[in-house]
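Only one protein chain is missing from this complex, and each of the others stays in its spot.
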């Protein structure tokens, strides 16, 4: 990387505070930066790192008190830095354009232009791969599966038959798409397999993390909506459908036939039961266990999941509960003492105004 | 698919209400069906879909009020529909019978009749594969491992050495069988690996979901009992044994040496500690964390898991807890007020009838 602060500022449309001719030689986080590096400050949590960083320049959202560092002011430092990294950062070297001689391409496979298909890839009959798509070694593509343009498929991915993958889809190593859904009809103590003859549809601009599994539908389709991003080790069961631009964090599980709206966020290790509807913009926090429908924009927490404020109130209450129970124990003694004293005073029981039943301990 | 309602009814042993000569052209769920499709109604939750479906015919458990749709009455519509789909639905095209020229077969490997072994499969020395078994590309079978007849092994499965796989076993993509169990002897701050020299035994009619892991035993065997079905991304640790016909849903983890009885159900994301015994027909609900033995037919929930009714009572109680604590706070004030008033009345403390200690707040 050989570039000046000015060039970076031009790339991201930023304003320079300091010497715009300063050369930059590297890219790093504030804490790991060396002299010559450019870094960024996006999270106020890391403000204090600014005074300690060795970075030469930093992308910021507004001018900071940091006289020894060149600042580039941009509206979204996180996004701007991503562009800097994409432009100047280290690049992966994918398999070269062309079809590796060891790749096995079935009959009637339609291949687009400018493809790169790596060593030991197996593509079954009647599949189709779009222009510019890159397929790393050891990938399996089943028969009649269609993959769009500009996709990136990392090593050891398995996409079974008849699935439909859109454009600009990124699929990380070890992902399984189109495995059978988990369905059995139990008759006289034996679980008989229910055929899973549907497909998986992945829309454009989806990214799928390593070793994630997306089961094919029983019939019809399992669908991942446009722009949705899925992290590693996620389980998407048969006939699940997600809307657009959802975020599904690592180790989440979504059970069969559940539908997510648009912009739903499922945080790490959350689990969603089957046959539910999760509304647009709903947020499920980490480890939550959802067993009921969630309305749009709701934020839920806990297991079984509840609206977050109720859940947090209960968490606070539970932390105080041992003390509460001690207080109740003391109240029992104080009330018994009062009852004894009032009896000693000769006070007759007043006429009950209802609800007296059940009052005996 | 070109078939009449009558042919479907004969296949499943059903009784037709309506025109049995009606031709059928497709198979689908009630909600996605088009005219010409056959569907099914198995879950009363979906009764309302019957009046809205565009399906031409539907499998039902009993005659429904649905004059515009042809009904086929069968005892188990779910199971019957599975047979319809298996008979008339789309079929996967596995690797053709024979051994792909790129498959690498070790020395002294015993191969049954009518096998299909796909491209780039590697089978190590002294392994054995039974008749009619289908092995997709990129599968690795370790030395001395035996696989039975009529198995289906999807791409990129790894079965390490000396494991025993029964007949009619289905293993989905990315499954790892026979990896080392997780065991160390910690001596002076260093974790020394404990050799894991046992095996994994998979009995007949087991199905194993994508990217699931089954570790080999420390010694002896990790065993999956006949007819057990395991979903995706499940962790089965060393020396675990399951009985027959268990159901283990996605992302469950079972720690070392735990024994499951027959017909145990572990729901999604449940975790079972090591060295436990889970009784026949026990059910562990989703996300439960089991740290004690479970008797037969028990249903447990929560983490730490408890009998489901107790757990649900506590969940209800916790939701009311903030109000309870408010009530206790008010009771404290009311009791203090009563104590003041009774003192003002001059009532002397009655003799305590025991338990007076601890009564001071």
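A and B label the chains in the order they appear, each numbered from 1.
In this section, a contact is a pair of C-beta atoms (placed from the backbone, for glycine too) under 8 Å apart; a residue touches a chain by one contact, two chains touch by 3 or more.
Since this is a predicted model, take the numbers as computed values, not measurements.
Colleague: Based on the whole complex, identify which of A:53, A:132 or A:156 touches the chain you can't see.
Modeller: For the chain that is not drawn, the touching residue is A:156.
Colleague: Just name the one of B:77, B:227, B:253 or B:279 that touches the chain not displayed here.
Modeller: Of the candidates B:77, B:227, B:253 or B:279, B:253 is in touch with the missing chain.
Colleague: Which of B:91, B:110 or B:329 sits in contact with the chain that's absent?
Modeller: Of the candidates B:91, B:110 or B:329, B:329 is in touch with the missing chain.
Colleague: Of the residues B:40, B:120, B:154 or B:263, which one touches the chain left out of the display?
Modeller: That would be B:120, which touches the missing chain.
Colleague: Across the whole complex, list the residues on subunit A that are touched by the chain not included here.
Modeller: Residues of subunit A in touch with the missing chain: 27-29, 32, 45, 76, 78-79, 81-82, 85-86, 89-90, 92-93, 102, 118-120, 136-138, 154-156, 170, 172-174, 207, 209-211, 227, 229, 231-233, 245, 247, 249-251, 263, 268-269, 286-287, 303, 315, 318-319, 321-322, 324-325, 328, 331-332, 335, 338-339, 342, 345, 347-353, 355-356, 358-361.
Colleague: Mind listing the subunit B residues that contact the chain we can't see here?
Modeller: Residues 104, 120, 122, 124-125, 138, 140, 142-143, 156, 158, 160-162, 174, 176, 179-180, 182, 184-185, 187, 189-195, 197, 211, 213, 215, 218-220, 233, 235, 237, 251, 253, 255, 269, 271, 273, 275, 289, 291, 303-304, 306, 310, 313-314, 316-318, 320-321, 324, 327-331, 333-338, 340-345 of subunit B touch the chain that is not shown.
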